[in-house]
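A single protein chain has been removed from this complex, and every other one stays in its place.
Here is chain A:
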Amino acid sequence: MRVALFVTCVNDALYPATGIAAVRLLERLGVEVDFPPGQSCCGQPQYNTGYRYETEPLVRRTAGAFAGYPYVVTPSGSCAAMIREHYPRIGAKAAAEGRGTDLARLAENLVPRVYELTEFLVDVLGVTDVGAYFPHTVTYHPSCHGLRGLGLGDRPRRLLAAVKGLELVELPGAEECCGFGGTFAVKNPDVSAAMAADKLRNAGATGAAVLCGADNSCLAHLDGTLRRQGAPLRTLHLAEILAATEAEPLL
């Protein structure tokens, strides 16, 4: 099976370890992974801030980069949700504004092939035990776009629970937003910081060593707050935990 990895711009520049982990994990499961170099950003920061016109070229680029791949897999719930929920809207609006139907067609063609990593593992590959090893206590923060946008449900937790050595502890108030929200974090810094503080207080109370998530943007916001506080908890992307094995442990 051949899949294209959509690594996302944030992961590419700031969290390459997530992309590398996704490649290792998928290859270990017998998947042939490709990285189409024409890919870039899904356009979520622009779109969510209100710059729909600036988003259109990125929709076109993303759809073009992944043309011809039966599966596009991304380790980012919010980028997958951007494509699935908003690309069709952007295409429809461009058509309604008299700028042709090609964007809508590109979106329509891309959307059904895009999978968030845990969706791909559970739904397409049909695995929950990926043969990982991670002997630590972990608590999981389901980011809003994965939770409500994509409806990932308990897929991430099932994958984590099957990891050898891993003790999964429930995060109180897990379903509450961490306060990142893209440009929200800089437009409403006080509310954003208050939300991060509450999320981290809840995470700290679990006694877990690792706060795991499937969206590096949320984790960057939480990790940045932890570092400033000098707290012992560390953040990790789910892909890195799933990629770790007894032969190649992560921590």
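What we mean here is this: contacts are C-beta pairs under 8 Å (C-beta built on N, C-alpha and C of every residue); 3 or more make two chains touch, one makes a residue touch a chain; residues count from 1.
Criterion: contacts and distances are computed from a predicted model.
Among the names given as "Multiple sugar transport system permease protein", "Alcohol dehydrogenase", "(4Fe-4S)-binding protein" or "Anti-sigma factor antagonist", UniProt records the absent chain under the name "(4Fe-4S)-binding protein". Of the options A:Val72, A:Cys144, A:Ala208 or A:Ala243, the residue whose C-beta touches the omitted chain is A:Cys144. Looking at A:Ala185, A:Leu211 or A:Ile241, the residue that reaches the missing chain in the full complex is A:Ala185.
Across the entire complex, the residue among A:Val3, A:Leu58, A:Cys79 or A:Ala132 in touch with the chain not shown is A:Leu58.
One chain is missing from the display, and on chain A it is touched by residues 7, 9, 11-17, 19-20, 23, 34-41, 43, 45-55, 57-58, 61, 86, 89, 144-145, 148-149, 175-177, 179-196, 220-221, 223-225, 227-228.
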